[in-house]
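Missing here: one protein chain of the complex. Every other protein chain is in place.
Labels for the chains are A and B, by order of writing; each one numbers its residues from 1.
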Amino acid sequence: MKLKIDGKIYEGHKGETLMELARRNNIHIPSLCYKTGFEGLGRCRLCMVEVKENNRKRLVSACVYPIKEGIEVSTSTEEIEKIRKNIIMLLLLRSPNNEYIKKLGEEYNVAPPERYMDASEVEDCILCGLCVKACEAMGRNAISFVQRGITKKVSTPYDEPSMDCLGCEACAEVCPTGAIKIEDRKDEKLIWYRGFGMVKCSVCGKELIQENILEFVNEKLNTEEEPICDACKRKAVASKFKDSFQHILK
Amino acid sequence: MDKVNNRKILVCCGTGCLAHNSYQVYLEFKKKLEEDTNIDVRPIIKSTGCNGLCEKGPVVKILPDEISYFKVSVDDVDEIVEKTIKNYETVDRLLYFDVNSKKRIKSHKDASFYKGQLKIALRNIGEIDPLNIDDYIERDGYKALRKALNMSPEEIIREVELSGLRGRGGAGFPTGLKWKSCYQYKDYPKYVICNGDEGDPGAFMDRSIMEGDPNSIIEGMIICGYAIGAHKGFLYIRDEYDLALKNVQGAIENARERGFLGKNILNSGFDFDLEIVRGGGAFVCGESSALIASIEGDVGEPRAKYIRNVEKGLWDKPTVLNNVETWANIPPIIINGWQWFRKIGIEGNHGTKVFSLVGKVQNTGLVEVPMGTTLRELVYDIGGGIIGNRPFKAVQTGGPSGGCIPKEYLDISLDFDSLDQIGSMMGSGGVIVMDDTTCMVDVAKYYMDFLSEESCGKCTSCREGIKTMLDILKNITEGKGELEDIDLLLEIGETVRKASLCGLGKTAPNPVLTTLKYFRDEYIEHIVDKRCAAGVCKELTSYYIDSSQCIGCTICSQNCPVGAISGSLREPHVIDENICIKCGTCANKCPRQAVKIGGMKVEA
Partner (left out) sequence: MDHMYRELVHKYPKEKRYTLAMLQDIQRQNGFIPKEAMEYISEYLNLPMSHIYHLATFYKALSLKPKGKYVIKVCNGTACHIRGADSIKEELYNILGIKPGETTEDGLFSLEIVNCLGACALAPVIVIDNKYYGNLTKEELKSVIDQYKGAEIYG
């Protein structure tokens, strides 16, 4: 189906969201909670755009709005810019010391009211929910949202180490504000209150991967491989190759 | 002789009257009548649902005498049996005392509280035992269902459409149009849902219907199921409503026994059944997509509604979701026809609306009036005016999604469109009356506080917007406000309204925006003068005695709980501000209104 975005005509298919179509065509619509590969979450509200449908204009969130034939979309109007600035201001009030939010604030020229800024606030999480989705995609569901309203947060049950957590770091990978802390300690990594023992490369001794990820992989693939780091693996393959090459030459 | 044979004693056992021991009154009647052998015909005693005038409960009605007694205690039962049941005499002191006419009234139907009312949704409440299905049947119960099962789905939908019925839960969406849209989607199975998650603080219309006449809801839902092609319905009932849950469950079981629910209803070949889902204590679950998520086993987080529930609702199937009061209106519309309903009310806003009239009003309770009734009629004629004859300040309608209406609009018509136009909202029908002892800034703060816990927290604009607006309001009410705060409230409020995902977020700023619109001076007084004229915001209140008006009667100093007032008889009294805890007792008791409210104490 065909629709207009900022005056130009684009092609899309039924079931697609505006955000998916925009990303495909390199049209910029800001977002914090959208990530390609995941369904739109509609949480951050930065992706609000104006849609004209049957002569009626309204604001919708692009990441969950299913495209329709003949609609006309404006990705930036005075009204929309104002909303974006205010959303960022609210995020700055929540996370005044977060690098990513601060950068957004500069980009959109946002100055939150001083009286309501708490310079000592260290909250990084903006509750976008991508980490929860990533954990779900990994099949573990170790973390979820907890509570509701202004005390809502993301955590493991009882804020305790979860046996469902693999320590795979997928959550930290997708987080748009770097809110998930992975702490490197001697022989282990601390993720979501739990220490994961690190397995070392059997050849060079470099820290390789979390113990239970290796266990998980071995179980799923029904293997019992020796843990070897990439560099050592390459060396091993290369030396095998060298041996057989010489053998051929002879 | 018929008169005697049909004698009934109806004891209200709605939540309000139960709180005043009405169940003990009911038991006492039973006991007295069983023991007493001097009564020719045993009157039937029934425990009924809420009559609406909860403040004057327990309410006892005698039929067909049409006598209503109020504030009946267990000790009054003897006298009622002796005088009224045996001798057909009234016990005058228990009759309703009408504030407007200053007379005692025999039948509640003549009381000004009830006279202006037209009961459709509340037609049976207070007249039947909700757990006795024969009571319901006697009053045209399930007649609509019988008629509907002999109509075609299209005919039924047409009746509802032409009646002009609009959703009574708050949004006012045309019910017939909703049913028609759902009917057109040929995707099965379909579902019918009753939204019984009445969460607006101050509203108890739905509670009353669920407790007092659950069959009216059940009948409405079966008719809809038949019309749209659904065979299963859910009643989502608020967790806090124990009695409603019990009575709806009982009514469902009774209906099944009689063949109104289940397989092959009344030999029509149509199957339909109902299930109750108990809410978990979340106001947001009153929002339709959150309610559906809750039934599905998730938390009550709303979803963006770009695809409507009638197309993809419960488990992604076509669903009709309506409010309790909407369902209760369906059977009368089917029985009496759309023309009858359409004639009531005004253009575009047909039928009646049930309001819960509460707050600083004389007659608090449930009121059902044709739409188009003015606010003045509701508050003064029916409500009996403000308690203590204090000046009217505002009413809050629509709960946390609604707005306040100041006295300039007392003659406004109570209907969806008129209220929308002035920035308020009819909402579910809660009407909270406020006088000069209510602080509008405090009211705005109260609603933001409520919403900060009830918001699901999903979207940034609602969650962070409400939190920030609440912080600002706290500052203002604690004497730390600045003028820029008003602009901030307006700015953030607009963003919350435009960017939020669901109805809760979109309407969350309304109490703040409307109080700012109509009571801006009060905000400025809090910010600039650091004074709360209503005496509610404690940091901005101080009490002092105007010596020119004080007659030295000592009533204030006698009643002061902390001994902060000094003065001799017939000499002007003085309040020691350092001891005063600002409870306001002195101001309430002073016969000369000599106690005045000043602003925040300024440190010397």
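Note that in this section contacts are C-beta pairs under 8 Å (C-beta built on N, C-alpha and C of every residue); 3 or more make two chains touch, one makes a residue touch a chain.
Quantities reported herein were computed from a predicted structural model and do not represent experimental measurements.
> Looking at A:Ala142, A:Ile191 or A:Cys229, which makes contact with the chain not pictured?
A:Ala142
> Among the options B:Ile265, B:Ala282 or B:Met448, which residue touches the chain absent from this view?
Looking across B:Ile265, B:Ala282 or B:Met448, the contact with the absent chain belongs to B:Ala282.
> Just name the one of B:Phe270, B:Tyr306, B:Trp340 or B:Tyr446 that touches the chain not displayed here.
B:Tyr446
> So one chain is hidden, and I want to know which residue out of B:Gly351, B:Gly430 or B:Gly535 touches that hidden chain in the complete assembly.
Considering the complete complex, B:Gly430 is the one touching the chain left out.
> Just the residue numbers, please: which parts of chain A touch the chain that's not shown?
141-148, 156-158, 162, 164
> Can you list, in ascending order, the chain B residues touching the missing chain?
Against the left-out chain, chain B lists 15-16, 18-20, 53-55, 198-204, 207, 239-242, 277-283, 294-300, 356, 358-360, 364-365, 396, 399, 430, 432, 434, 438, 443, 446-447, 450, 454, 456, 583.
Throughout what follows, only the chains that are shown with their structure count from here on.
> Provide the C-alpha centroid distance between chain A and chain B, rounded to the nearest whole angstrom.
44
> Going by the contact rule set out above, which residues of chain A touch chain B in the complex?
It is residues 42-46, 48, 59-61, 64-66, 79, 82-83, 86-87, 90-91, 93-94, 113, 115-116, 126-127, 145, 147-152 of chain A that touch chain B.
> Taking the touch rule as given, give the residues of chain B at its contact with chain A in the complex, in rising order.
282, 284, 299, 303-304, 306-307, 451-461, 463-468, 471-472, 475, 482, 484, 488, 491-492, 495, 498-501
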